[in-house]
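Would you mind keeping the following structure in view while I ask a few things?
Only one protein chain is missing; all other protein chains are in place.
Which chain is which? They are A and B, in the order written, and residues in each are numbered from 1.
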Amino acid sequence: MPRKAVSFVLPRLGMPQIVALIIIFAINSFLSPHFLELRVQDGRLFGSLVDVFNRGAPVALLALGMAPIIAMRGIDLSVGAVMAIAGAIAASLADSHALGFVLVCALGAGLMCGLWNGVLVALLGMQPIVATLILMVAGRGVAQLITEGRIVTFANTDLAWLGSGSLLGLPTPIVLTLAMLVLTLLVVRGSALGLLIEATGGNSRASALAGVGTRVITIAVYAWCGLCAALAGIVAAADIMGADANNAGLWLELDAILAVVIGGTSLLGGRFSLVLAVLGALIIQAMNTGILLSGFPPEMNLIVKAIVVLAVLLAQSPRLAGLGLLLRRRRP
Amino acid sequence: MTPPETVPLLALRGFSKSFAGVNALDGVDFTLQSGEIHALLGENGAGKSTLIKTMTGVVARDAGTMQLDGVEIAPRSTGEATKAGIATVYQEVNLAPNLSVAQNLFLGRQPTRFGLVRESEMRRRARTLLAEFDLDIDVAVPLESYSVAIQHIVAIARAVDLSARVLILDEPTASLDAHEVTILFAVMRQLAARGIGIVFVTHFLDQVYAICDRITVLRNGRLAASAATAELPRMELVRMMLGRELREATAARPVSAPRESEPVAVFRGFGKAGYVEPFDLALRAGHVVGLAGLLGSGRTETARLVFGAERADSGSVTARGQQVTLHSPRQAMRLGFGYCPEERKTEGIVAELTVRENIVLALQARRGVLRPLSRREQDEIAGRLIRLLDIRPPDPERPIGLLSGGNQQKALLARWLATKPAILILDEPTRGIDVGAHAEIIQLIRALCAEGMALLVASSELEEIVTYADEIVVLRDRAHVARLEGEAVSVPTILAVIAAEAAKAV
Partner (left out) sequence: MVQPQQALPEARSDLRNGETPMNFKALNAAVVICGALVCSGAGAKELTIGFSQIGSESGWRAAETTVSKAEAKKRNINFKIADAQQKQENQIRAIRSFIAQGVDAIFLAPVVATGWNAVLREAKEAKIPVVLLDRDIDPSGKDLYLTAVTSDSVHEGKVAGEWLVKAVGSKSCNVVELQGTVGASVAANRKKGFEQGIAGHANLKIVRSQTGDFTRAKGKEVMESFIKADGGGKSICAVYAHNDDMMVGAIQAMKEAGLKPGSDVLTVSIDAVPDIFKAMAAGEANATVELTPDMAGPAFDAIIAYKAKGTTPPKWIQTASKLYTGADNPQAVYESKKDLGY
């Protein structure tokens, strides 16, 4: 009977993620009493909680692009490199061109990178992990070529606003991420894309025989991911007012994949949730911020993260849930 | 050839196995004598592979006993089965192609001295072993450098050398040419002469009559017949494989639609090299064309070609009077085709999606990404078809993987009915589903036909197909060999065509 009550109160979907985020927030505010404090500074909200959302924005943006790809049993390892490319382009053009032109170029480059990945996967039949590995390696080289190995800085305050400005009292990256979430939701769930992606990921042969144009969808999904990665790259570059081709987005593809997985999407494809993928990114960032606030020696960072991720993933594991049920049943 | 009936080499009694409520094996008996070559026959899903898997411990049987030389055995893995004396050689040779012949023969039991493999000793023994099979090859080169036939013989030699008493050959001849088959047969005869019992799985009837002492036929998980080859005429055998009991079912047949109706689609010289010989086919509104033939005769292949799932390399297609190209399921779908494949789980359903999503999938795919069906429209379509086809439980939001086979099949039919197809292609629509759903699906086929849909149905259930088909295309060896219409659509005629052709080929 307690089980019934619980299932009544809690929605089925997303519960582990929401609970995990709340627990991490609770731990953070225990470690750092100021964690939940918010104040207005220069016309925008200011506080650690805001930082979690703000710093989580790039990975959340990447996760928005990555989730549909993973739902189609694909993967995109190149998003970190695409971030570096887009950031490098934006930073190089920022002081000599109008913001609109800068954004079109940087986003366009991301779109082209995504199309390239999509064509390799969908038309040439390469395995996604191999196909995107090419751009993961080469892309950073391209970014270094653009920046000539230096950190290219810029003074264009319009572009900087995208990274460190504020809109409606919130840091711009948060607003951008929310807008992108809504846009992606509209594109994916407002059209039939979501259903066709999940069908293809769930059973690609059956979907092809049902007439689903899997190639076009695959290319579209990778292209969208490239676009999201480019936006993340622009935000990251705008944040530090410079493009650091060596470090921008470095290893963030792994964070993005993890965010999607924490968001409950299986690497074997099928069902996916954009909102939960973003939540996954926030869980990762809440943990990062918590570690920074805690004052633990930095040598502990990776261990703490590994333990928390393991805990979150275990909480989602259906087998573990089954085990828990079994134990409860055993008890008279 | 059969030795006097004493204690049989291998005796299975009452073998049963069910998967998810469907009986794959139902109380099957099987007896193998020493020195006997015993054919195990049956269509897809008849239970051959399940029988082999339960015999060799790959899957656990639900019921039944097994005696080897009168001693009860119950292997729980292929390793235990091999140790007990039952070895299996599969169609795809399960050896390591990159290792040498000698290494393959002695893998895991290499002769050693002081812990080191004695390579020369191993080669000498390998040569001796293969000499018994009249095979004189260089045993030091990788296995993959030899033909499939030789690889099979090496696999057999390894199996026999591992003290096999019973050798199971699972479709060993599927990829061999005629000459290689003779070599393999010579080896089989030699082994039989040594007292080894051989279970031979194949779907080439002429090979059965060429080499087997005894035949056991399975059908729908049950034992259909077991007889000495000499006592089982070819015609009788085909009937055993395809028909339960030969009732004369033609009487129940509805009157055929007038032949004169304009064809919805016409295929001329349509085919693909090495897949299906070029054929002519016309599909008419309100008309059912049946595809009949043994397993591997080209039934499924024809269906896939017609739907564009496999790309034809010859011939032309005319749909509603227009010359059209048919290179992909998408094109076929736009022309008003629908296709329910035989492999429901791997090619039909998307298990984790709901019944509703599975039902609207094809319609949505046809409308394209940018014209989504609203949730209300989806609910309406799914609800209507669930009621129409009586899909149970009638919950559109349940993942389809949780439904029974029959209800999954109905949902797949619903998927295509939602697209209001002009032509529906069904491959084995009643395979693996319970009796009740069986009857409902046949009724549905008739109803759709009456509504003016053109149907192409591939089926191994002859009594069934003759009750609804207006025209039957009989296939053999990947070619359309006969077209039966009107009075000729009957089980005996179909069997006669299949058997006659088979006889001619021997």
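We take it that contacts are C-beta pairs under 8 Å (C-beta built on N, C-alpha and C of every residue); 3 or more make two chains touch, one makes a residue touch a chain.
Keep in mind it's a predicted model, so treat the numbers as computed, not measured.
Need the list of shown chains touched by the one chain that isn't shown.
Hidden chain, whole complex, touched shown chains: A.
May I ask which residue of A:Gly74, A:Gly242 or A:Gly270 touches the chain that does not appear here?
Going through A:Gly74, A:Gly242 or A:Gly270 one by one, A:Gly242 is the residue touching the chain not shown.
Which listed residue (A:Gly100, A:Gly125 or A:Gly295) would be found touching the missing chain in the intact complex?
Hidden-chain contact among the options goes to A:Gly295.
Per the definition of touch given earlier, which of A:Leu99, A:Leu115, A:Ile151 or A:Val216 contacts the omitted chain?
Only one listed residue reaches the unshown chain, and that is A:Ile151.
Using the touch definition up top, pick the residue from A:Ser164, A:Ser191, A:Ser266 or A:Gln316 that touches the left-out chain.
A:Ser164
In the full complex, which bits of chain A touch the chain not displayed? Write them out.
Residues of chain A in touch with the missing chain: 32, 34-35, 37, 41-42, 46-48, 51, 55, 144, 148-151, 153, 164, 236, 239-242, 244, 246-248, 250-252, 254-255, 258, 284, 287-289, 292-293, 295, 297-299, 301-302, 305-306, 309.
In this section, only the chains that are shown with their structure count from here on.
Between chain A and chain B, what's the gap in Å when you average each chain's C-alpha atoms?
46
For a test of understanding, state which residues of chain B touch chain A in their complex under the given definition.
307, 309, 329-330, 332-334, 339, 341, 346-353, 357, 360-362, 364-373, 415
Report the residues of chain A in contact with chain B in the complex, numbered from low to high.
Where chain A meets chain B, its residues are 190-193, 195-196, 198-199, 202-203, 205-213, 216-217, 220, 270-271.
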